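Here the complex is missing a single protein chain, while all its other protein chains stay put.
Note that the chains take the letters A and B in the order they are written out, and that residue 1 is the start of every chain.
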Amino acid sequence: MLPTLFSQLLNGIQYGLLLFLIASGLTLIFGVLGVINLAHGSLFMLGAYTAFLVVRAAGSLWLALPVAIVFGAILGVLLERLLFRHFYRREHLDQVLLTFALILIFEEVRSLVVGNDFHAVPVPAALDFSVPVTSGFSYAAYRFVVIGVCLALALLLIWWVERTRLGATIRAVAENREMVDVLGIDASRVHLTVFAVGTALAMTAGALAAPLTSVYPNMGDGLLIISFVVVVIGGLGSVSGAFWSALLIGLIDTLGKAYGPSLDVGGTGGLLAAAASMSVYILMVVVLLLRPSGLFGGRA
Amino acid sequence: MGSLEPACVPTLQTLSLSKSFGGLRAVHDVTLSFVRGALHAVIGPNGAGKSTFVNLIAGEIRPSSGSILLEGRDITSTPVHARAHLGIARSFQRTDIFKSLSVLENVRLAAQAVHLPGMRSYATPRMARDLEAKALSALERAGLAHAVRRTAGTLAHGQQRQLEIAMTLASDPKLVMLDEPLAGMGQEEGDRMVELLKSLARDHAVLLIEHDMDFVFKVADTMTVLVEGAILATGTPDAVRASAAVQAAYLGGA
Partner (left out) sequence: MTDASRMLPRSVVGWIGLGLGALVLAGLPFVASAYYVGLITKAMIAAMFALSLHLLVGGTGLVSLGHGAFYGLAAYVVYLVSPEGAPRPIWMTLPAAITMASLAALLIGALSLRTTGFFFLMVTLAFGQMIFFVFHDTKLGGGTDGAYLGKPLLSAFGLVLDPLSLPRSKRGWPVYYAVLFQLIAVYLFLAYLLSTLFGRTLEGIRINEHRMRALGFNTYAYKVAAFTIAGLLAGIAGHAWSLHTGFVNPELVGWHKSAEALLMILLGGINSLIGAVVGALAYTALGEFAQAAGAYLSAFGSSLGDSVAGRRIVAVGHVLSERKLLIEGIVILLTVLVLRNGITGIGNRGWQEGLAVKNVADDECDDARHRSAAEDGRKRISRIGARGNG
């Protein structure tokens, strides 16, 4: 019982850290640019498929990571320059539809290039073993690596946002968009950076996750909505808030899905199990009703 | 707070009203009264808390402490829209009209809000005519009778400020709060505004926030100087002008 719980806890943390990579980009994009980007989940999908293709072509997941990062940054720049910069002042409706269109287009392009099959992505041979943690319990080495890499990226991101000048500028704009005028900040550089970083992070998360989840159509959908939950609970525009919120959500969702079905005490027809998988949505609704600024951060 | 005799009750009172944002004190321990028939100007440097004070009275912000009484009745926890029904009307510093609607419709909505309470889908022809009449008379008083059919967004800035005032009049309020009504107006319009405000003050309690000192001294019956959220001086314009503290802090020793 305990080893399973332990492994679920680690899974939760690992999932949460991946969520953080996605959600941090999302919270910056919305907090700084004011754009609702529904396509962020698709970026995760693109990262995963990039890893799949690189591994298939070159055999190495290590190569896939930098490729995903670079590709992500380039894609982010292109998206911002060509599309999103026209939408900063537009209605929410337009932004929702634009990014929804991107989801469809990305999925279809993926389908045309790779097809609709479910593909496994092999873990690098060097990491294909289990690390014994206690006498009765061992955990996949690759998962530890994912946790490590995500933590490293998270710390890097948080350091960048909290300690560098550009990061401070971004934080200031996220907190109070009017400051852009008051302080004379170069808005377009900020926008470009935020978009490139956000996109790259989401794709990196996808590349890291590919061996764990395999790649399949619409894999980004479920993550998208959960990422928004993380963003809302963590506070719009707050990277550190997104960190704690992502861990919380990661744990709740993982534990809920792991132990939820066992809650199906005869006769409820799966309702309790459904409630367990809905637990994060219920949490978001409760938070929004009680404390719209988020649990952990956001605009003070 | 006990109820006072009707004859002595000021239209609006704030009692030790305070508001802090985090560590910053925006409004501190402000006790003021506004009475019908008097135009009470609140002045002070930028960031002195004047707009915050108006927002507190209007209900847009909850106070950190203190209370607000409307004709003796505690309205500190009354929501924004209910305060309008109780007789508080305000104009906004940044013009906040319905730009895509006609001038008449703007004011008609203001009249409807208070004179046809409750959620309704239907107004009898007589009710509709009454509302329109109220709107037209408010527009006339504000000097916009000629522009009734125009789209509000096409008005000149000064005219939009007039529209703001017309909207406050349409609800027959007890307290009228005007947040920098003069901003963007020319000389002639400003003179017209002096007359309008003086006539307003006869029937309502008026709270005026303005930066134009010449204007304020022409129309105000009472003045309060706010600095960093707290009252520096309050009294008749002459008394305030003569106060050394005020001269040092704000009027620059003029």
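Methods note: contacts are C-beta pairs under 8 Å (C-beta built on N, C-alpha and C of every residue); 3 or more make two chains touch, one makes a residue touch a chain.
Everything numeric here is computed off the predicted structure, so don't read it as measured data.
Participant: Taking the full complex into account, find the residue in A:5, A:58, A:151 or A:282 that is in contact with the omitted chain.
Facilitator: Once the missing chain is taken into account, the touching residue is A:282.
Participant: Can you work out which residue in A:5, A:97 or A:166 touches the chain that's missing from view?
Facilitator: That would be A:97, which touches the missing chain.
Participant: Going by the touch rule given at the top, which residues of subunit A touch the chain that is not shown?
Facilitator: Spelled out for subunit A, the touching residues are 30, 34, 36, 86, 89-94, 96-98, 100-105, 107-109, 111-112, 175-179, 182, 225, 228-229, 232, 236, 269-271, 273-274, 277-278, 281-282, 284-285, 288-289, 292, 299-300.
Participant: Can you list where subunit B touches the absent chain?
Facilitator: 21, 24, 26, 45-47, 51-52, 55, 58, 60-61, 80-82, 84-85, 90, 92, 94, 96-102, 105, 109-110, 112-114, 116-117, 119-123, 151, 153, 167, 171, 227-228, 232, 244-246, 248-250
The definition used in the following text is that only the chains that are shown with their structure count from here on.
Participant: State, to the nearest whole Å, the distance from the C-alpha centre of subunit A to the C-alpha centre of subunit B.
Facilitator: Here the centre of subunit B sits 48 Å away from the centre of subunit A.
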